[in-house]
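Okay, structure first, notes after.
Every protein chain but one is kept in place in this view of the complex.
Every chain is named by a letter (A and B) in the order it is written, and numbering of its residues begins at 1.
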Amino acid sequence: MDYHWDWLFFFRETDDGLKYYDWILSGLGWTTLVSLASLAVALALGSALGVMRTTPKRWLVAIGDAYVDVFRNIPLIVQLFMWFFVVPELVPDSIGMWMKQDLPYVVIAVVGLGLYTAARIAEQVKAGINSLSRGQRDAGLALGLTEWQTYRHVRLPMAYRIVLPAMTSEAMNIFKNSAVTYAVGILELYFQYKQIIEKTSQVLEITIVVTLAYFALAFLMNRLLAFVERRTRVPGLIVGGKGGGVP
Amino acid sequence: MSDFDFSVIIENWGFLAQGLRYTVQVTLTAMLGGILIGTVLALMRLSSIPPLQWFAAGYVNIFRSVPLVQVILAFYLILPMVLQMITGQQMPIGAANSAYFTFTVFEAAYYSEIMRSGIQSVPRGQVAAGYAMGFTYGQTMRLVVLPQAFRNMLPVLLTQTIILFQDVSLVYAIGATDFFGAADKITQRDLRPVEMYTTVAVVYFVICFALSRLVKLLQSRIAIIR
């Protein structure tokens, strides 16, 4: 194969005066930022939706179910395009103009990715809560805690512990999914990857480097959540075992 | 909103439908190929031969930790190079064709994990019973273990296929004309983003929602049989 390997190109100057590795680092920064911000949005909203879907109030359950159905059944890239190019046209003109002109792209991208991921988090949170025995809720209520306090102090703390492994893979996924935001103009790692290929044609080197970078991000998130898992582990409790887990 | 123009959709429906057909074709190809390769990978991973285990584990882990858009672009660029190396001549295969290959290879990693847990869900006694009847390894797998694994995992395999169907929209990265790509191209020409993207979203929703309900139905059926 007459491919010309050139690992040193990363240190060559680009046409904007930076080095190619600067592009990669900047992309890595944006990927991290967009991912973590989206994850925060997704955790907050997803938890709220997950809780709603386990309440006895039918209309709350219906809203939660509908949300999950809509946001899980439309591709991420289509959802992002909806937020960027359709929603601003559907809202009142003044808000639409603001979205198009003043609102930073990255905010819309974060909201888009966050809302998409929230549907998945909502599924996990719901499954976690439902895996707890009904007696746990009863015990909380019997002590005089309100329904909300029962969620806050009794059900959610256990539910999160139970679904932490599933949450971990969702948190690792968000780095990968953040790559799709390139399509709406976020200069994250994949955008830089694409741009560097166009400029240099060093496909293999950059593919290896960017693959390793995504690897590293997923690995770090995995370690972080493994640490959280260790810190929140309950002595004497096998998750899914007695007390917490048996329905 | 007031000037939502349905005629744009109707005029361009032929082109959109072509895109949708491509999306379905890629989905079906990658599903069949992916499950096939994925099953082989799962058997390798569960085999007692270390090099096979390592290969399968490496394959699965690499594809599961990189973004699909990146793989789509990388394969689109690298595949022709590899083909040229093998055949010695220029082989421009094009975006549309490379996606068939990429999705099959990429999805195999995900299907393999599903098949692995499916195989592990079959009680060990079944394997022993297979051997006891004089079956070879291949026969035990083919006649006893895999059919049960496949049936147990059918809902999960189908759910993964619904995700795959949505993921085909990422061929946007290499400019292939799938359903979403078709809508995007019409938008570039006619400047009707609201009509086009909404149509894509609605059609995707209707198809995926209906399919996921069917999967749920299937799941409850299987639960009863078991």
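Just so we're on the same page, a contact is a pair of C-beta atoms (placed from the backbone, for glycine too) under 8 Å apart; a residue touches a chain by one contact, two chains touch by 3 or more.
In this text, contacts and distances are computed from a predicted model.
Per its UniProt record, the hidden chain corresponds to "ATP-binding cassette domain-containing protein" from the list "Ubiquinol-cytochrome c reductase iron-sulfur subunit", "NADH-quinone oxidoreductase subunit F", "ATP-binding cassette domain-containing protein" or "Protocatechuate 3,4-dioxygenase subunit beta".
Put simply, the missing chain touches A once the whole complex is considered. Residue A:144 is the one among A:17, A:104 or A:144 that touches the chain missing from this view. Looking at A:136, A:192 or A:211, the residue that reaches the missing chain in the full complex is A:136. The missing chain lies against subunit A, touching residues 133, 135-136, 138-146, 149, 153-154, 157-158, 161, 232, 234-238, 241-244, 246.
The working rule: only the chains that are shown with their structure count from here on.
By the touch criterion given at the top, residues 1, 62, 65-70, 73-74, 77-78, 81-82, 84-85, 162, 166-167, 169-170, 172-173, 180, 184, 187, 193-194, 197-198, 200-201, 204-205, 208-209, 212 of subunit B touch subunit A in their complex.
Residues 1, 3, 69-70, 72-79, 81-82, 85-86, 89-90, 172, 175-180, 182-183, 190, 193-194, 197, 203-204, 207, 210-211, 214-215, 218 of subunit A are the ones that touch subunit B when the two sit in their complex.
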